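Yeah, one chain of the complex is gone here, protein chain that is, but the others are all in their spots.
Entry: subunit A
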């Protein structure tokens, strides 16, 4: 039975309270270090902030999921172990993990806390998902954003755990948890250091005509005309020249966000248990707007009403949205 839980981003304690107040069923957050995939400057929670946040969320009936969804470098598991111990002591409701070593540690040290398999694990087949369930007791899988709804429906029949899918937000298209593009240019690893396009390596340069170039580690990855909408400075969404496209083109993906608001009824029908909103790096304004919109939509659908989905285009990257692979495999 799909409960259509709303899983909402919380990059700061204030954002966490905003998500709770806006109707989140669960919030997900991380510590201020490499143990999570949004290790951005000034973002995330200290252990003391997490303690207070868990109390606030639980008082409002909202669960707290702690993202420990990066990959420890070989022999350096201590930071992740310590984060898991802290999270368990503070009463988080689940850990979101990608690495098998981290999953194994939690399964043994904190068996009372649920394990969710992060999208970063890129488990997209029933065989892979069943392996995590059987080996580590995983209770929920966050599916990579590469599957159609019929495929999700089929997977649901073949696995013993709940399914969570992204429904809104940033939409990278590489194999999740395997992208090394940032590492190639900056030396920092998205999957081990927890940051794609680290802010310390990003620079925006304004030209006299009002155009803006976004640069990563000194390489220009896009140039936007004065009135052209912009995107994040991620390599996968850069615009490049090639011998056959000297004018420059989006070789991998263009700046665009995922928005599955119109597919919610079908996803619920396919057995998706929880819907994830991306954006721990975004503001309280984003969290409030997106969570409220999806809260109202999910409540309408559950009550048998037609969902009246608020327009969220202004909050999307490049002010463009897509239903990606959920709609069709022909996407990119």
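By our rule, a contact is a pair of C-beta atoms (placed from the backbone, for glycine too) under 8 Å apart; a residue touches a chain by one contact, two chains touch by 3 or more; residues count from 1.
To be clear about the criterion, contacts and distances are computed from a predicted model.
Here one chain is missing from view; checked against "Sulfite reductase (NADPH) hemoprotein beta-component", "SCP2 domain-containing protein", "Anti-sigma regulatory factor" or "Oxidoreductase", UniProt names that protein "SCP2 domain-containing protein".
Checked against the full complex, the one of A:128, A:212, A:263 or A:301 touching the unshown chain is A:212. Interface note: of A:63, A:116, A:171 or A:282, the residue touching the hidden chain in the full complex is A:282. From the set A:187, A:226 or A:248, the residue in touch with the chain omitted from the display is A:226, counting the whole complex. In the full complex, subunit A contacts the hidden chain through residues 11-15, 17-18, 40-43, 46, 198-200, 202-206, 210, 212, 224, 226-232, 255, 281-286, 288-289, 314-319.
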